[in-house]
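Missing here: one protein chain of the complex. Every other protein chain is in place.
Right after this comes subunit A.
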Amino acid sequence: MSRRRRHSDESDGQPYKRRRTSEPSEIEERLESLICRVGEKSTSSLESNLEGLAGVLEADLPNYKSKILRILCTVARLLPEKLTIYTTLVGLLNARNYNFGGEFVEAMIRQLKECLKVNMYNEAEYLVRFLSDLVNCHVIAAPSMVAMFENFVSVTQEEDIPQVRCDWYVFAFLSSLPWVGKELYEKKDAEIDRLLSHTESYLKRRQKIHVPMLQVWTADKPHPQEEYLDCLWAQIQKLKKDRWQERHILRPYLAFDSILCEALQHNLPPFTPPPHTEDSVYPMPRVIFRMFDYTDDPEGPVMPGSHSVERFVIEENLHCIIKSHWKERKTWFINWFSHHLSNFQFRWSWEDWSDCLTQDLEKPKSKFVREVLEKCMRLSYHQRIIDIVPPSFSVLSPASPVCIYKYGDESNRSLPGYTVALCLTIAIKNKASNDEIFNILKDVPNPNKDDDDDEGFTFNPLKIEVFVQTLLHLSAKSFSHSFSALAKFHEVFKVLAESDEGKLHVLRVVYEVWKNHPQMIAVLVDKMIRTQIVDCAAVANWIFSSELAHDFTRFYVWEILHSTIRKMNKHVLKIHKELEETKARLARQHKRRESDDDDDDDQSSDREDGPLEEQIERLQERVESAQSEQKNLFLVIFQRFIMLLTEHLVRCETGGIDVFTSWYKSCIERLQQIFLQHHQIIQQYMVTLENLLFTAELDHHILAVFQQFCALQA
């Protein structure tokens, strides 16, 4: 270390050079830090900090203008919760340097266009809001902002475009009004009224087929679940009625009014929304989900009403903060609730829920308690749960997670395969090899066939039963033991489960052995997919099989299905990524060769390309095969849903009983969940789904789910 230092002292100008090159980046870091930190806790007032910072930045403009522009554009896009702080800062800079203000506005417009082109709609929304608040800071002239909004709202007149496109532009206009409505209305009331009127007629004629799919509660009491645009419209109408008085937003620019009103304003260049393309993906509509209203917490300050614009502003603020600061911590309610309980010794007033004990177990409340208790058990252990809930809750308590081995007792010795099971047990305990296992299994008769098959490559359910039951029983001690067993006897599994029926039967046996321990079933299924003992389609078929009908509405079953779909999706992405990387390598290789000597003869360059091109071809095949498997998985799932639901509907109709049982409601919701949770992938299959599965002949109850899904991106 010290030797190096001495050396550098001796060398010519090196320390001097090093100092010079590190300075600019240090200043840039300092600028970014200063800008990002303004508005945070400080001994001085926000106003004096803003004034100070404006002075510093103005002084740095000659040397660091483009850097400052970049940082300000970035905070506009990424720190929306501090919007008015930064618009005020820009206002102060514009007052001191008119040209800078103009360049900033231009940079923002470029950024907005870019965001819209690459489907970054959240960021685009923040940018539009920022621009509109710049009107309040005398940076942008109000008429030119109104003109931009006129172009936004006229998107509703475009033909042959998805509704979600119009939705976004209308939303961008309406959601800026809490900030700038007052100022715009003062300057251009006739134009704003016209825009609001066009908006109202659009909102009246737009489709709302998607809404039932997005609602969480089935009733509208105590909290109505409004479609998000309807809610915002009601809030803006109320705001207008209140003469655009908005009380929640912090407006630092008010303190600088005397300075800012001296500034010259810029006109926004005419802004045409980028046209709709095939690649455009707009945000999906949403339903406003609320758990609290002003009747909750009567002690504290009054909570704004559901149609007050303050409610909108606060909720937007919350969303912004959560979205940008998720890394620094300051789904499913059951998962959250059980985790929450586990951090508080599972203390809960269970007696308050004792009414669910007398209900049918399929009723939502009993189900909720059952599933919570099961999850709590997973985070602790069975006896703990029995101890913490009142004895009356035993009907809802989870089963003790023990393994069920059918060949365990002497009394079972008449079962076919019993002796082989005993043999296998001894062999495995004595560390038998795969070959020895195959040998033992050779003696198992095939109940499906009259004459025995020699190689045993055909489906033999009894062989699978004996082997899997015995192995799982022997390795029941822990997950690690079971995983080791799967790994050690992988070859045997592969042979026994070669056919589709074989795979299905393996899964059935796993369930029979471990039905008291859903967590174990889930991790075993996961391992078997990853080690290719079973495939994703087999798992899907197993979940819809009659053997699992009893557990069909249990949460763990759906966790397994969604986990399976996710694995399939990740697999496709992984191979695709590999393909792209290899293509990039080939491109780089070409580029390198182009810059080399032209004397190389063509033959040798072709030979160099060869292996990479072969690799690309193979990867291309693998991608296509994976995508085909992925599509098949979804088709299987949808088909089985349709079969199951149709069966139920037909049975109810012929029997004259009500269709809407707890089971049915649960099943329909699970179907909706598949659509919503994997919507991006499923969008690729719309044509197939429409032509093959969700055809007009289908019962309207089932078809409605598909139509609501289509409406989400329509």
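The criterion applied here is as follows: a contact is a pair of C-beta atoms (placed from the backbone, for glycine too) under 8 Å apart; a residue touches a chain by one contact, two chains touch by 3 or more; residues count from 1.
The working rule: contacts and distances are computed from a predicted model.
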item	value
Per UniProt record, name of the chain withheld from view ["Serine/threonine-protein phosphatase 2A 55 kDa regulatory subunit B", "Nuclear cap-binding protein subunit 2", "Globin domain-containing protein" or "ER membrane protein complex subunit 2"]	"Nuclear cap-binding protein subunit 2"
Touch with the omitted chain, as defined above, among A:Q215, A:Q237 or A:N335	A:N335
Residue touching the undisplayed chain, where the options are A:S380, A:N632 or A:T646	A:S380
Among A:N63, A:Q345 or A:N439, residue touching the chain not depicted	A:Q345
Residue among A:C36, A:I334, A:L361 or A:I388 that touches the chain left out of view	A:C36
Which of A:I388, A:V523 or A:I616 contacts the chain that the document leaves out	A:V523
Contact footprint on subunit A, counting only the chain that is left out	29, 32-33, 36-37, 70-71, 73-75, 77-79, 111, 114-115, 117-120, 123, 278-279, 281, 324-325, 327-329, 335, 339, 342-343, 345, 375, 378-381, 478-480, 483, 519-520, 523, 526, 563, 567, 680
